[in-house]
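Here the complex is missing a single protein chain, while all its other protein chains stay put.
By written order: A, B and C. Residues from 1 in each chain.
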Amino acid sequence: MEALKNKAREWLDSRMVQLVIGYSQGSGDSVRAVFVHDPGQVETLLFDSRCRQNLAVYLLKPEVKKMGKAALVANLTTLRAVLQLAAENQIGEHDVLTLTVNPAGELLVLSTLEAIETYVAISAPDLSVEEKAELEKYEKLGMEERWQFWQEQFSRCLKCYACRAACPLCYCSRCTVECNQPQWIPVPAHDLGNLEWNVMRAMHLAGRCVNCGDCSRACPVNIPLYLLNQKLISDVFRNFNARSGMAAKAENTLSTFKPNDKEDFIR
Amino acid sequence: MEIEIKVISRDALERVFSLWLAAGKRILAPKKTGELVDFAWVTQLSEVCLDQVQTVQSPKLAIFPKVEELFSYQTAFDQVTIQDRPLEALEEIVVFGLRPCDAAAFASLAAIFTWDSPDQLFSARFEKMTLVGVSCARADEYCFCTSVGGGPGATTGSDILLTDIGSGEYLAEIISEKGRQTVQAAAGKFQPAAGKEKESHLAKVVPSFALAKITPALAALFDDDAFWAEQSRRCLGCGACAYVCPTCACFDIQDEGAGDSGKRLRCWDSCGFSMFTLHTSGHNPRPLQSQRWRQRLMHKFAYMPERQKVLGCVGCGRCSRACPVDMNVLEHLRAIAEAKI
Amino acid sequence: MSEFQPKIVAFVCNWCTYAGADLTGTSRMKYSPQVSIIRFPCTGRIDFMLLLKAFANGADGIIVSGCHPNDCHYTSGNFHARRRWILFRGLLDFMGIDTRRIEFSWISAAEGAKWAQLVNTTAENIRKLGPFANYEKLRHQGVS
Partner (left out) sequence: MARIGVFICHCGENISATVDVQKVAAAAARIPGVAHSVDYKYMCSDPGQQMIKNAIKEKNLTGVVVAACSPRMHEPTFRRACAEAGLNPFLCEMANIREHCSWVHEKSDATTNKAIDLVRMMIEKVKKSKALLPIKVPVTKTALVLGGGIAGIQASLDIANTGHQVILVEKEPSIGGHMSQLSETFPTLDCSQCILTPRMVEVAQHPNITLYSYAELESLEGFIGNFKARIRKKARSLDEKLCTGCGLCIQKCPAKKIPSEFDANMGIRTAIYVPFPQAIPNKPVIDRGHCTYYLKGKCRLCEKICPTQAIRFDQEDEIIAVDVGAVVLATGFDIKHGDFFPEYGYGKYKDIIDGLQFERLASASGPTLGEIRRPSDGKIPETVVFVACAGSRDPAKGIEYCSKICCMYTAKHAMLYKHKVHEGKPYVFYMDIRAGGKMYEEFVRRAMEEDGVQYIRGRVSRIYERNGKLIVKGADTLLGARPMEIQADMVVLATAGVANAGAEELAQKVHISYDAYYFYSEAHPKLRPVETNTAGIFLAGACQAPKDIPESVAQASAAASKVAALFSQAELIREPLIAVVDRSAPPLYSTCVGCFLCQSSCPYQAIEKEEIRGRDGQLIKTVAKVNPGLCQGCGTCVALCRSKSIDIQGFSHEQVYSEVLALLNRRESDV
């Protein structure tokens, strides 16, 4: 990916950015985030199908912010996370430059939020055919089966909060699980605590999640958290025709309403 | 005591399982569910999976579970009555199929829980636990037991260590008194070894840094903020590493009650969390992830050796495997060992 | 043994449903004593976490009720609440939590009769469903 390295070098040389957040070779055949702040290190940058981590998660990290203006090597969901963060007042127009590689393998410089909007506008619907099919598979299960399925999954939860840490949109400086007056979510990772934590995590991402899947990938005990997010993504789209991470100035699904929202479940 | 060497066939082992159950013991062993191999309660050998290099979680959960009740209480107007956890009610446990590194880890764990004022519940659980390990035939790039004084066939910590020597047979090393009792209880299942050896069946794990260098290097690097910032930059500050770690012992105490009754619970905690050291005043002595990452390594490689006279790491590599952002502890330790000071 | 008496919590807004329930009282209509009301300024104030807390503390059923659309004292709190419930219900259902145990309704200050009838039918439905066994189990699981 020479183009990528050259652009990174150019920007670092010209002090246009102080930092390039990208991917480099990790342990075994994995890739990992890298923070290139000196032009000498650009050779470590790479971009391929393994680069799935949503690097937008690093934009709000104080340690990273301190390093100065950043360029972000971004895949599609990372770009959408950037827009969503902008829509939630977390980053401004001039806080970040993004570099992406389009399906044709060409390097694209998206230097404004507007440019990102135009690029993601053509992206495919949030849920792929396979994802829809899998979701439906679970939706079709009986209620008791669904309960058993999720109880089994959640019983493994360690409350390590890797899902939260890996999520670019879980940026609260104090998460609700850390409120203890009142104690909204039990701290212990027992079954009740795990259920409540997971309901809350999913609800707090409703209308915000960009379906990057990092929560599931981060989970050390393989809880399919993406199913919960995708359930809400599809409900948000079906009911409110909304998609998160598509615009830098979008109002949130849950902080807005339409007088004719469906209410067939209300007596 | 002198290590006794025997062999046992898979079938015999299967029967030993039923003997354990019959004797009212619960068996905790690696079990495969989907892609995931992790410790779970089993009733027969056939449920057990031994192909993996390592389980996701460590067997510490046998005696230091993620949530445990310490005591329960009742209030009546203004009096409170407390019922302590009845220790005699705890079950006997056999942890089967743990790796030599895991067995060694219990020493570090015990060192913390019995240091200064011993933890009754932990000690009681420890007493009622027998460790029947299985040595490692395979290792991966995350393994570094040999760099921290262990090995794929190391016997430290285990009561019995089995090694798969092929043709459905395991070489059994009887290491402790508990081990011997286990063999006696399983009358005749364990046979004389007749000169069989395990070495050729063990994984090769090449030492990758000099442990001797780590502790002094840490002391020298303590104030090198740039070094720690560089090391920890991609760390997200989750608790995955601590929760899968066989020696991490940090815990939180939570009271859960409603109406006029409740219980006090102990649950895992992690020094990686940003609020771990947050004071009521709002001050946080470790505001940066780099400081929290440093703390994790200092604790394992400097503070524990100094206070508990035992290393806080056994080189199982779980933290590296579990890390969402590929914080490979082995790399970091190498860097520390090789740092110019 | 005596018939199962469910515990039902009603989360209602102050301006419509609470007043409606007052009217039920002043009109001396009778309903099941298994239901108790918690008063909120507006359905918009009702945090979905509170519903989980109710189940976690042994509620067998929940009623959530406020002003009819366009009647909200604050003009739009109920609209915001409605969106929240659309997604929350979907999620709970997906997780296998029986949403038949949560009754949503709009009840105005004039609908005292509707309140009585809602309470009675809900109490009856929950009685049929029986105790929330799954959740009851959940409350004690996962502690070693």
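Criterion: a contact is a pair of C-beta atoms (placed from the backbone, for glycine too) under 8 Å apart; a residue touches a chain by one contact, two chains touch by 3 or more.
Predicted model, so just to flag it, every value in this text is computed and none were measured.
> Under the definition given at the start, what are the shown partners of the omitted chain?
In the entire complex, chains touched by the missing one are A, B, C.
> I'm checking contacts with the chain that's been left out. Which of A:Q18, A:S123, A:N239 or A:T256 qualifies?
Final answer for the missing-chain contact: A:T256.
> Pick out which of A:K66, A:R174 or A:R238 touches the chain that's been left out of the picture.
Considering all chains, including the one not shown, the answer is A:R174.
> Could I get the residues of chain A that touch the absent chain, sorted low to high?
88-90, 171-176, 179, 181-182, 184, 204, 251-252, 254-256
> On chain C, what residues meet the omitted chain?
On the side of chain C, residues 5, 7, 9, 14, 18-19, 21-22, 24-26, 28-34, 36-42, 44-48, 50, 53-54, 57-59, 70, 73-77, 80-81, 84, 116 touch the unshown chain.
> Determine and list the chain B residues touching the chain excluded from the picture.
75-78, 258-260, 281-284, 287
Quick note on the criterion: only the chains that are shown with their structure count from here on.
> Using only Cα atoms to place each chain's centre, name the chain farthest from chain B.
The most distant chain relative to chain B turns out to be C.
> Would you mind telling me which chain pair, B-C or A-B, is linked by more contacting C-beta pairs?
A-B
> In whole angstrom, what separates the CA-based centres of chain A and chain B?
So the centre of chain A lies 32 Å away from the centre of chain B.
> Just curious, how far off is chain C from chain B if you go by their C-alpha centres, in Å?
Their C-alpha centroids are separated by 46 Å.
> Give the residues of chain B touching no fewer than two other chains, as numbers and ranges.
66-67, 265
> For chain C, jot down the residues that touch at least 2 other chains.
Residues 142-143.
> In the complex, go through chain A and note every residue touching chain B.
For chain A paired with chain B, touching residues are 26-28, 30-35, 53, 57-58, 61-64, 156, 158-162, 164-166, 174, 178, 186-190, 193, 214, 217-218, 220-222.
> Can you name the residues of chain B that touch chain C in the complex?
Chain B reaches chain C through residues 65-69, 258, 263, 265.
> Under the stated contact criterion, what part of chain B meets chain A in this complex?
34-36, 38, 56-57, 66-67, 140-142, 229, 232-234, 236-240, 242-244, 252, 254, 256, 265, 267-268, 270, 273, 275, 288-290, 320, 322, 324-326, 328, 331
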